[in-house]
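With one protein chain held back, the other chains of the complex are shown just where they sit.
Take a look at chain A:
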Amino acid sequence: MVDVHRTLDAAWKLEAARVVGALTRMVGDVGLAAELAQDALVAALEQWPRDGVPDNPGAWLTTVAKRRAVDHLRRAKRTVAAGEDEQAQEPDSGDDVLRLVFLACHPVLPTVQRVALTLKLVCGLTTEEIARAFLVDARTIADRVALAKRTLASRPPRAAGQLGSVREVIYLVFNEGYSATSGDDLLRPGLCLEALRLGRVLAELVPDDPEVHGLVALMELQASRSAARTGPGGEPVRLHEQNRGRWDQLLIRRGFTALLRARGSGPPGPYVLQAAIAACHAGARSAEETDWARIVSLYDALVHLVPTPVVRLNRAVAVGMAHGPEAGLALVDSLTDDLRDYHLHPGTRGDLLLRLGRHPEAAREFERAATLTDNAAERAFLRRRSTEAAAPVGRVLVDVADEFLARTDLDRSTLRSYAQTLARLRKAVGDRTPIAALTPQDIATMFTAAWSTASPKTWNRHRAAVRSFCSWSGIPDLTSTVERRKEVRNRAQAVELDRVWQLPDAPVRERLLWTLLHESGAPVRAVLDLDVEHLDLPGRRATGPISLRWRENAAHLLPQVLAGRTAGPLFLADRRPGPGRPPREGDLCPVTGRGRLSYERAEYLFKRATGLTLGALRH
């Protein structure tokens, strides 16, 4: 089970930062220190397979490497005492590590070199490992490391003030792992782990810097979602669709703790703000409970500090969630010039357009985003979204139904009726059924089960709703096996109606409703939807969204029911609504605070008084 090479590799990775840090202090040059460390590794590779792995591999490596450094100093005729001092007073290895990190992340180096050098010297990764993680060939990484060492040898680094550069390198490594910009895997967990560990080490070494804690908090919180953000096929799962049960609570807790440590004097910096945004998501029990208003305000502060187009794009997403897709879209559109060729721009636009029901445009944007991304998993995901947006048939019932019912071109009573039908359909076949998979048989079964004893009128109403839904969502008409039923007017009911007008103690509200229905011939929903401000009493008609006429009996009853009210629903419920069920604003009487009389209640009252249904009054 013990593989010498792998044991050596593990021991080296645990010790690399401390060993190279100490050697750099001793010989004064990071390049030379790295070479000496390499010598120690070579020695281990020669001796360990022959003599067995030492009891304490880490200590072995440290000792051998330091001995090489002393040998070197002796050969270079430098003061030998340096090596002996070393034995006498072992300085804090934390200082060595910190100095090494600052050196590797030195601002004189180009970013790619900083990253390569840090992973190589501080994390102990091999050139091949770094190359694999960044999907470049090993030669490139070797060159970057060599070049960086040469630069640092000729230019002694300044002492302090480079913490920002260190944070940048760490976050870059993290992001390369977390949102891999290219390649086939969406996540390269190895890089995330390296960055996390490096960040945690830095937070211990520089405990007074709020931004370092902010960076750690940000990474912990983002890493907590890594298991949930890819699906079984490696495809990305968007934040609001992630299974929050799979978020790593341990990392979330660490993230919150780090965020608490980040609280310093003065206004929060960019990492603290981003961590606070991540914390908003981590703290929300469900996607719906996300405090988007707070996230927007955090983004406002972040945009102030880091006014880059990408940050502004993220803010636009938050605004789209807090204030609706139109507000978000306006902001996204204002960034078009700055974010040309950045795949998340059309991707975000596509999302917002989809929410606005502008499918063909959304499809085009997803297609553009797919072309722009270098990540294979993400490209496949965007292509699929594009196809779905172009033809909503690939989508699941609940989503299409919600969009269908969010239409603004239908009056409320129709929508309410459609909603009833679709709610039944969802129960019959399941929310997540793709609408393309619905069959006429499904529909026929539902009609038989739900409405076989209903009146022909009800039957036909539901049938019409399904037909309308099919044609709107672009799937074939599924009612082919559901016969339209012949509607017969019930003469017997008409005769019974006479009885209604003679009921002695019916309240005036009910009598008006019944009379209005009878005199106008309008649908029950339409009459219940009447608002006071739309009544033309002298003209005996309603104007506005619902237009109908009545005759003298209703005209006689109306003023009694109105009782001086000038706005709000004409027909009011008996009681004020409970706190749990706030009605729509238009359904609330400004004078009495009572809600609109519901269809169900009106139907119940009529049935109790007469044994008939309200529909009978229309004939």
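A few notes on this one:
We take it that a residue touches a chain if its C-beta (ideal position, glycine included) is under 8 Å from a C-beta of that chain, and two chains touch if they have at least 3 such contacts; residues count from 1.
The rule is short, and it goes like this: contacts and distances are computed from a predicted model.
Chain not shown in the complex: UniProt lists it as "YCII-related domain-containing protein", one of "YdbS-like PH domain-containing protein", "Multisubunit sodium/proton antiporter, MrpD subunit (TC 2.A.63.1)", "YCII-related domain-containing protein" or "Branched-chain amino acid transport system ATP-binding protein". The hidden chain makes contact, of the residues A:R67, A:R132 or A:R197, with A:R197. Set against the missing chain, the residues A:G28, A:G58, A:G264 or A:G521 yield one that touches it, A:G58.
Within the entire complex, the positions of chain A that touch the omitted partner chain are 2-3, 6-7, 9-11, 13-14, 55-58, 94, 190, 193, 196-201, 204, 250, 254.
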